[in-house]
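With one protein chain withheld, the remaining protein chains of the complex are depicted in position.
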Amino acid sequence: MRKTLITTVPAALIALGLATAAQAVIKIGASVSATGPAAFLGDPEAKTLQMMVDDLNAKGGIKGEKVDLVLYDDGGDANKARTFATRLIEDDGVQAIVGGTTTGTTMAILSAAEDAKVPFVSLAGAIDIVQPVKPYTFKTPHTDRMACQKIFADMQKRGFTKVGLISGTDGFGASMQAQCKDVAGDYGIGIVADETYDPKDADMTAQLTKIKNTAGVQAVLNPGFGQGPAIVTRNYHQLGIELPLYQSHGVASDGFIKLAGAEAAEGVRLPGTALLVADQLPEGDAQKPVVTAYKSAYEAKYNQPVSTFGGYAHDGFALIVDAISRAGSSKPAAIRDALEQTKGFVGTTGIYTMSPEDHLGLDLSAFRMLEVKGGGWTIVN
Amino acid sequence: MSLLEIQALGISFGGVRAVHDVNFSVEPGEIVSIIGPNGAGKTTLFNMISGVYRPETGRVVLSGETVTGMEPFRLAKRGMSRTFQNLQIFQNMTVLENAITGFHLQERGPVLADLFNLPGSRRRARLAEAGARALLARVGLERAADRDAGSLSYGSLKRLEIARALAMQPKVLLLDEPAAGCNAVETDEIDHLIAEVAASGVAILLVEHDMKMVMRISNHIVVLDHGEKIAEGAPAEVSRNPEVIAAYLGTEAENADG
Amino acid sequence: MRISGKYWTLIFLAALIAVTPLFFPSGYYFRVGSLLFVNGLAVTGIVVLTGYAGQISLGQAGFAGIGGYACALAPVHWGVPPALAVVLGAAVSGVLAYLVGRPILRLKGYYLSVASLGFGILVAMVLNNERELTKGPDGINVPDIGLRGLLSDWGLNLTNGEFWYALTGICLLIGAWIALNLQSSPTGRALRALHGSEVAASTVGIDVARVKIQAFVISAIYASVAGSLMALQNKFVTPDIAGFLHSVEMVTMAVLGGVASVPGAILGAGVLTLLPQVLTVLAEYEQLILGLVMMGVMIFLQEGLVPSILRWFRGRDE
Partner (left out) sequence: MSELLQFVFSGITVGAVYALVALGFTIIFNASGVVNFAQGEFVMLGGMITVFAHAAGLPLPLAALIAIVVTAAVGVALNRLAIEPARGAPVVSLIIITIGASIFIRGASQLIFDKQIHSFPAFSGDDPIHVLGATILMQSLWVIGGALAVFAGLWLFFTKTLLGRAVLATSNNRMAAQLVGINTKFVMTLSFALSAAIGAFGGVLVTPITLTAYDVGLALALKGFAAAMLGGMGNPKGALVGGLLLGLLEALTAGYLSSQYKDAAAFVIILAVLFFMPQGLFGRKSTDRV
């Protein structure tokens, strides 16, 4: 380990020197939470961005111009994210920013980007990021509100009207919990139990027992990410609760099944992206080539399964590159205009069509309802 | 009515009686010494009188007011001051600041005045500093005023502690082994200092192992053994008391420096 | 002798704040500068509590959270101007510190740190859980302080970065001045005395419990104002501001630089504010290096950077 440190420091310094020496015309900035409590989300995002910029430059960059990625790790701290946003804009002079792993860090970057009129593509879920629309802010993940809608639509189809919620108290879980309570009525669904757990808790059987003993509950939904949902799923199995369990897109990865145990995870449903079921997509699916290419490249390079979150970063970076090449300019205002005119752009998360009123450009069709069957994800029709 | 009255004071630690049923009194200007072999309960008695320990039985009466178990800072306001057997110097301060702290009751004022360095605060601090410098001169430490307290010799620290205790202009002063660890010259100086303070009307309660000093300056001696008072009286009387001699001889053999 | 030392410190600090911007290559440096000043202000409060009075709190961030959220909530819910919300937050923090301090300051050493830690965690938990009021873990917007517009009406046009650099710099100077006043004042001496020996402090008439609470309240107000300035500057605040890690960060900054002295603590804030910005090149190793720096300084320079360096210089003179 000491050896790597000694060899890496000079290497990093040399790389830094080269980066400034090369005629890097286009600078894209990124601040993601590669460490800290949201590292589970931010780590694959950072890796994806690094991989994509290397690929892009190996292929000659954008119309012959190399792209320089300035990547910072904000550790999930909004205050740090705000500092890095200022640094990206004022010191590094980037033309566009991608990042903001959590809603908190996104909000901190957002105000700096809007003030400086630099386009910013966020990787966080909350609907407040793009609603109301802010001129320079875009985002790639579906909103947590959409995830709730997708899940409740599925519940409605199965005839459930009384649902128990058990949510993580982190930003992801708490925000989705609030959105789900907000839209449940639209689907004729009542929330009859509403429990929470701390993301680092070791056991959730107390909360689940309470839900289990609530009269009339027909299904349970668990908004959250990280190890919490895996423990909830195990405890659910331990308590022998027979009701259908829905997870959120926060745990849409193969890792979740491994952590929860195939037996406990059997039958769990969640709204996921095409990325998770790349090999099951029908041949004609527009997303299939994009998803397969990203998945195989990422897994080959990092020897880790892809995650939905890395996919968000993929789409964010690709959207900016697409906008720059369409705009034929790397001026921030031109990139912003081109981003807003994005039409039918195929990403791993869905197919984006932006407009002045819609800076997300995805609809519910981007989500696919998935179910764990025989230890793997399958598409529910 | 005496200035300080100790009535049937007692305490035990973990079932062991450390001090039991001790009575005596101290008048203004009088020097009363408490002697006894090691472990007789002298320091424990001091700690009870000065409010560090809360006595289980008995009363402490100061100027006619019962002050039993009162916290030390309340006793300080009522005119009681003390020094410690194992020094309690503020090591994180200079010598001068240590002495100024003794003037706390005179120099304290509204916190806001202190925070914003208002004239009132500066005036109080100035007065206290002048008083402290005068006291340091009195105990011979004026040259060391700006040194870190931690850098002083043991004997100097002893004198600094006495200076700090005198700064409060106490009515009663408790001195716990003021001459311990001091050389002959220093002991002599402390000896004079104590006599001088007593002459100004302060009642002094003294614990000291240096018997020559005790016999020389005390007006009255209280002898403790195993937590109980076994004798009391004028120095000459006490030194002839067979029980006292027995108590001392009994321990002298084990513990030569007593 | 002490008096001149105090003013030299302040003059040096003021000169540093005024002159360094001449060398700033970009607006980002104003941002880093103002971060440093805000951290320096919070840490000056730690000097009062830990450096002077010797009490260790691992819950200071709780007060920063109260200050920060006062600026987010009071203007929106009660129409208080943001600048006054800073005062309101400080008042709430002070009162809370008084109420909480009474029971917990009886505790010593580690027991005091766990109790204050519990307090900080409780504040963070309330900020996280009371979504109706605080919008939960994702944070909440904070209104503009509005003073910049006022200044430009008077013909003083500053960029956002410059404005905050100046404002936080001035606040730090005032904070340092107050803490330095305290140090050589009767109350400050009482605090340092109880640090040296509680029992001796009590015997000279110092009401130990009372002055401990005074120190706790003062340090809480420092933390609260720092939290308010941070929130107003970012125009956004999340419950992380009240988190355990933020508390530890403050104590570490103070102790690293030298908790017994104001300039020391501010230097510590400087080092730990700049370190992550310098280490972005080695982002992967940031934690490793931060941990090493913390251990190294505490092992080799036990009193912190400034006192140890001063001692070294003095030692060479003799």
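Note that the chains take the letters A, B and C in the order they are written out, and that residue 1 is the start of every chain.
In this text, contacts are C-beta pairs under 8 Å (C-beta built on N, C-alpha and C of every residue); 3 or more make two chains touch, one makes a residue touch a chain.
Quick caveat, the model's predicted, so the values are computed rather than measured.
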{"item": "Touch with the omitted chain, as defined above, among A:Leu259, A:Val291 or A:Leu339", "value": "A:Leu259"}
{"item": "Among B:Ser2, B:Ser25, B:Thr57 or B:Gln85, residue touching the chain not depicted", "value": "B:Gln85"}
{"item": "Contact partner of the left-out chain, one of B:Val52, B:Leu175 or B:Val222", "value": "B:Val52"}
{"item": "Residue of A:Asp92, A:Asp128, A:Asp198 or A:Asp285 touching the missing chain in the full complex", "value": "A:Asp198"}
{"item": "Hidden partner chain, residues of subunit A it touches", "value": "1, 4, 34-37, 39-40, 43, 169, 195-198, 200-203, 205-207, 209-210, 213, 226-227, 230-231, 234, 237-240, 255, 258-259, 261, 263-264, 304"}
{"item": "Residues of subunit C in contact with the chain not shown", "value": "50, 56, 103-104, 106-111, 113-115, 117-119, 121-122, 125-126, 129, 198-199, 244, 248, 251-252, 255-256, 259, 284-295, 298-300, 302"}
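Going forward, only the chains that are shown with their structure count from here on.
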{"item": "Longest centre-to-centre distance from subunit A, chain (CA-based)", "value": "B"}
{"item": "Chain with minimal offset from the mean of all protein Cα atoms", "value": "C"}
{"item": "Cα-centroid distance, subunit A relative to subunit B, in whole angstrom", "value": "71"}
{"item": "Gap in Å, rounded to a whole number, between the CA centres of subunit C and subunit B", "value": "41"}
{"item": "Subunit A-subunit C separation of Cα centroids, rounded to whole Å", "value": "35"}
{"item": "Interfacial residue positions of subunit C with respect to subunit A in the complex", "value": "25-29, 31-32, 35, 128-129, 131, 136-139, 141, 160-161, 230, 234-238, 240-241, 276-277, 280-283, 285-288"}
{"item": "In the complex, subunit A residues that touch subunit C", "value": "5, 8-9, 12-13, 16, 34-35, 71-73, 76-80, 82-84, 86-87, 89-91, 102-104, 107-108, 111, 115, 126, 128, 169-171, 174-175, 178, 196"}
{"item": "Footprint of subunit B on subunit C - complex, ascending", "value": "1, 178, 181-182, 184-190, 192-193, 195-197, 199-208, 214, 218, 260"}
